[in-house]
Every structure is written in structure tokens, then in C-alpha cells.
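Note that this complex is displayed minus one protein chain, with the remaining chains in position.
After this line comes chain A, so read on.
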């Protein structure tokens, strides 16, 4: 029997009121401000911007506060917000060559022009808990050194000049946009990169790691990893020319991968590419590895049947908002669906019992 039910409003209101109280926590502890989150939880803010696919540190910090630090919930809030924004246009591609780098390292060339700049990194720390941070403490000012003028060229361009790495071909074609059309396969590389850059960090990391462990192995070197700020320029119709509309922090990773060559191509290195909002280097490196693995078709490589080569598997499962939406919906009321399953199982059991013991049933 099907009976429609209403109710729960009071319970829901009470639950949300309690949520607000729990979010605040112990009132004897000072409340976190959005500014504090933006400044002191910057890498969480960066992750929310990258996977929320909206660059706005204040909004990301607010979302983290509202979500009680649940980053996927915060990303959900940002994704929902961004759908309310009118789209003013598409920017010109950011020129990462001109990035003001906070960090720039290469694992392939020690003496690269521009040097190895470590930046504010966790690398080479001992991963020991620092109990000084539990107490209020002044931070000593970081050292400065005179800057050397001179360009910081992309490392892969050196290889490119010698023809030792696959060339990247520029194009005027407008790339397809995931936010304007549903993801359909086969996806071209532009769509794959858009999908990967906003994909879940944990998922992309897992996929990338699988390629390192031998599933679609394509041994990657980090040719270059750079983190810094780039100006963003957009054509403004009412002005008739392009102007800078802001400046964003980006992490870029270019991998150099082995490639034996084919009938048409001489032996050369190939590329994987990662570009992500904010200081997000684990994600950018992961993205580059997965990008490379997904390029097997255009490289004429064998399909090893590896998960990271399967674009349907990777792209349809990388988005943590789609994933959590479908996953978490199963906790919401399914009383009617379940009732019908229950009826069915009871009926099948009764039939099975009747067949097993025909006399008893009579």
C-alpha cells in the first residue's frame, strides 16, 4: 500500500539550528573570521577554488567556514554559487611564461635559466609536529635576496628547440566548455584538461599513482613545476580591446615522458600538462600524469586496459560533486522504493518455500 506522507519540517529546522550551533563550537573559543581562513588556511582555500572551479579566495573561505571545514561540501557551495553568475566572457589564455614565480623547480635540468627556486614549500621539512604553532608565536621574517633580472623560460621549450619533445600546436578554435554542455565522449584534450583541473584531488592523485605503479606506465619526469601569479586579460567589447581584469595564482606542471617514436614520428619525449588554480602542486602533478596517460590514442600507444587510460572511467568519476551527489542521495528517504523491494522479497520467499515443501503449503 502506498501512503503519501508529509512532515519533518520541524525536525529539519531543529537540525539546521543545531548545525549552526555545532559549527560555532565552544563559544568560549574565539570565532574564526573568513579573513583568517583565507589567510591561514590558504591551501584549503586553493583546493576549494580549484575544484569549485571559481577563483575567489573570499568566497572559498566563506564556504569552508559554512561547511565546517568539509572541503567537498564547500566545493559544492561554490559550484552552486557559480551557476548564479552571469558569464561576462572568456579570457585570453593566461601566459604562464610570464608568471611571477614564487616557486619554480625542474627535476630534469639542474642549471635551467632562472634557476631552481624552492618557494614556500613543505619539501625538505621533517614532517614533525611543530608544537610552537600550538602556542602564540611571532613568525620571524623570511630572508630576502636581490632578484636577478632575466626571463624564466619554460623548461620544455629547450627540448622543443632541439625538436626532442612533441610540439604543442596553438590553435584559434574555441575549446568546448564543460559548464555549457554535458560531458560527451570521446572528449578532446581541452575537455579532458578542464575536467581534470576541477576533478577531485584524491581521485586524480590515485589515478596518477596507478600509472607510476605500472598501470599504463609512462615514466614521467617533472620537467618543470611553477607556482606564481599571472595576469588575466579579456577582450572587452565596449572598449574594443583587451584589458587585464585581474591576477590569479596558478600551479603549472609539465611532465616529460619517454616515447619510443612511431612510423611517422622520430623518437622524442612527450608531454603531460597540469594547470590548477592556487598553490596546488600535488594536484597539478597528478593532473599532468593523468593527462599523459589519457593521450595514448593520439600517441599510437597500446591500450593496456589500465584505469588511467580509460577516459570514460576517469572523466565520469573525477568530479566529486557529481560523485557525492549520487552517493549521498541514497541516504535520503527511499521508503516507497524499499517497500516494493520488501514486498517482492517476501513474495519470492513465499514462492520458494511453497516449491520446497509442496505438501506443507497445501
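Quick note on the criterion: a residue touches a chain if its C-beta (ideal position, glycine included) is under 8 Å from a C-beta of that chain, and two chains touch if they have at least 3 such contacts; residues count from 1.
One rule holds in what follows: contacts and distances are computed from a predicted model.
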"Anti-sigma factor antagonist", "Branched-chain amino acid ABC transporter permease", "2-oxoisovalerate dehydrogenase subunit alpha" or "Phosphonate C-P lyase system protein PhnG" - which is the UniProt name of the missing chain: "Phosphonate C-P lyase system protein PhnG"
Which of A:86, A:214, A:266 or A:305 contacts the chain that the document leaves out: A:86
Candidates A:232, A:294 or A:314 - the one touching the absent chain: A:232
For chain A, the residues touching the chain missing from this view: 49-50, 53-56, 58-59, 82, 85-97, 100-103, 110-111, 115-121, 142-148, 154, 156-157, 168-171, 173-179, 189-191, 193-194, 197-198, 231-234, 236, 238-239, 241-248, 250, 252, 254, 271, 273, 275, 277
